[in-house]
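Dropping the structure in here first, questions after.
Take a look at chain A:
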Amino acid sequence: MNPALNSGLNSALNSGMAPVATPWFFYALAGLAVASGLAVITRRNAVHSALALIVTLLSVAGLYLMLYAPFVAGVQIIVYAGGIMVLFLFVIMLVNIERASKERRFNSIWPVGLAAACALMALFVSAFVKGRALFPDRMMTLPESSNTQQIATMLYGEVGPKGQYSIGQYTLAFEIASLLLLVAILGAVIMTKKKI
Partner candidate 1 sequence: MPDFVMSYLGSTVTPGEAGNQFWALMYVLIIFAGVSTAVICMNWIERKALAHFQVRLGPMRVGPHGLLQPFADALKLMLKEDIIPAEADQFVFWVAPLIGLLAAFTVYTVIPFGPSQAVSDMNIGILFMLGVSSLGVLGIVVAGWASNSHYPLIGALRSSAQMVSYEVAMGLAVVSAILMTSLNASGTGTLSMIGIVQAQQQQGVWFIFKFFPLGFIGFLIFAIAMIAETNRAPFDMAEAESELTAGYHTEYSGLRWSLFMLAEYAAMIAVSSIAVTLWLGGWMRPFPNLLNAPAWDFIFSLFPGLTFLGLTAITFVGVARMPAQSFFKIQRIGLAVFAALLGFIALLLLVIAVAGRSADGRLLARFSEGIDYVYWFVLKVAVFMYLFIWYRATWPRYRFDQLMRVGWKVLLPISLGVLVVTAIVGVLVS
Partner candidate 2 sequence: MAEEVKTPAPPPPPEGEKKPAAEKPAAAAPAAPAKPAAPAKPAGPVPVPWTSPLVEKYRSQYGSGLDPLTYLGQNYLSVDRSLIPDILRLLRDEEQFDYCVDITAVHYPKREKQFDVVWILYSFPRNERVRVKTQIADGASIPSSVSIWATANWLEREVFDMFGIKFDGHPDLKRILLPDGWNGYPLRKDYGILQQDKEWVQINLGIESGQ
């Protein structure tokens, strides 16, 4: 292919220019993500929360870009910010906001939420402590090019000699994610159907 079509990483490295990913960008995006993330859970108005969530998602997309993962960033924008959040807003707009904002905010399942938050925190701390050792090196090779074959390779491993895909190492995670979506769909059906 045309050399001009090489990925941003290569050209940036080859041309010897300073990479775009300066610490400033990182701190700005990370700060934005955290701040808007906080806004998501503190705003009483659901639409404000949703808007803040969009900002979070966009700043995370920016972080992906800084990791030279433009494909993931693009998918993040198109799927989450563009698609899912529009549906979110669609639903939220139909809810009676005044009523919702008067709801009691901390209800009886807060201990569960606290436990989940603590578990997540523990995960992050352990990741931070153990550092890179937790992650396989392959991860870094992922976003170098956008071509579909490599993405397939990432998900399903190398293409076998007979044209069959062997099961890659991320398949389990991938399938669990789809299970999550299935649960979400079922939940939506149960919530909207008054009688099943």
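How were these picked? Simply put, all candidates are chains of the complex that A comes from, given by their letters.
Convention: contacts are C-beta pairs under 8 Å (C-beta built on N, C-alpha and C of every residue); 3 or more make two chains touch, one makes a residue touch a chain; residues count from 1.
For clarity, every value in this text was computed on a predicted model and none was experimentally measured.
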Exercise. Out of the numbered options 1 or 2, which touches chain A in the complex?
Worked result: 1
Seminar exercise, completed: Listed in rising order, the residues of chain A that touch candidate 1 in the complex are 1-2, 4-8, 11-12, 15, 17-18, 20, 45, 47-48, 51, 54, 70-71, 73-75, 77-78, 81-83, 85-87, 89-90, 93-94, 145-149
